[in-house]
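What follows is chain A.
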Amino acid sequence: MNFLSDPVTFIGNWLTGLVASLGMPKETAAAWVTGVAVGILPLLAMLWVLVLIWYERKVIGRLQDRPGPNRVGPFGLIQPVADMLKIFLKEHILPAGVDRIPYNLAPILAVGGVLGMWIVVPFSATVHGVDINVGALYIIAVGAIGTLGIIFAGYSSNNKYALLAAFRVVAQLISYEIPMVLALLVPVLLARSMGMNTIVQAQPVWFILAAPLAALLFFISSIAEVGRSPFDLAEAESEIVAGFNTEYSGLKFGMFYVGEFLHAFTNSLIFTALFLGGWQGPGAEQFPILGFIYFFLKTVVVHFLGIAIRGSMPRFRIDQVMQLNWKLFTPIALAAFSAAALVEKLAANLGDAARIGIHILVNAVILGVVLLIGSRVFKARGIRLDALAERNRAAVKLSMEKSHDS
Partner candidate 1 sequence: MTISWLYIGIFLVVSLGLPAVAIILAGILAPKKPSPEKSIIYECGVDTHGETWVQFKAQYYLIGLVFLIFDIETVFLYPWAVAFDRLGLFAVLEGLLFIGILTGGLVYAWKKGAFEWA
Partner candidate 2 sequence: MIPLSWYLVLSAALVCIGVFGVISRRNAIAMLLGVELILNAVNINLLAFWRYMDVIHVTGQVFTIMVITAAAAEVAVGLAIFIAVYRNKRTIAAEDVADLKG
């Protein structure tokens, strides 16, 4: 095994050999090395957040015609480190009347619920985390832990606004979980497996081609799951102070921040693995290092898209968020999944190209129907609103004439 083509396996084998030479059976040694590597992965992910924060602030800055962080270190690269040191040394204020255990548990769950997803992500042909056969559902399950953290934070803070915000956020998170789970079902169906590694291996042709609607829904829902603009009701500062983390200070507050940034990136990782072929690319099987690079590049593109949306969209109202989900996304997700299942079964004997063509066609038809109905609904609503406005104008005119007369 060559170091350059597959560094992780190379190092792993070397370490296993080293441990085995201490007089341990080869398999036990390998298990220990894997266990330690698994233990180190969360640490790497946490450190990666420092880069993410810098990158995101820089991109948002450039999008809004500002330089972004540029004082500490070259290009402001050290800025997140400085910020972290600062927040690390801030006082933890314990507000009166908090429920201590859930209050302290909440930031831990918020970060842990995101970090936990990393274990099933296949990074390259040889480094695929842990390949369990329920990987896709595992991601959803771990995501539920993060939701729990938000409820804990809101409930335990003894603050009306925090509680209100937490309830809003939780309502949003659980709502958007439905289209997310349904959209996730489509790649599972196409790959005939819930294992993340199998899903990636089933994508010589990316699933985004065969399931564009599911991919779109998954992408939007995952933005909503992170709670970012345009779904950032959690921090609608004009309505609910600063959201569910109002009463948090110091590193406990910082943890929510870390969780959010990491969640955005993690979702991009998962999106890439599910719909953009993960590490697949020319030569990725022979040279796993190439797989890493492909995976990273695709993820960065998806991540950038998310940041660009964050930087340019205004915030939805809560009723809009709910209606968008239940009246638009969930029906589309149901339709897209049913159509995918039917096409997979009826066109099972056709070639790959023909089947994918039919998939695209069906997706286009669904989208067309949705747009048609949508335009009708909006036109009808527009007519109603116009009539209402006309009546109002008439009433105002009438009353003005009356007041003139008297």
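Inclusion criterion for the candidates: all candidates are chains of the complex that A comes from, given by their letters.
To be clear about the criterion, contacts are C-beta pairs under 8 Å (C-beta built on N, C-alpha and C of every residue); 3 or more make two chains touch, one makes a residue touch a chain; residues count from 1.
These numbers were taken from a predicted model, which means no experiment stands behind them.
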| note | Every option in 1 or 2 belongs to the complex, but the one touching chain A is number 1
| message | Looking at the complex, which residues from chain A come into contact with candidate 1? | response | 31, 34-35, 38-39, 41-43, 46, 87-97, 104, 107-109, 111-112, 115-116, 118-119, 130-132, 136-138, 142, 157-161, 163-164, 167, 171, 174-175, 177-178, 181-182, 185, 188-189, 192-194, 241, 246-247, 250-252, 255, 258, 318-319, 322-323, 326-327, 330-331, 334, 337-338, 341-342, 344-346
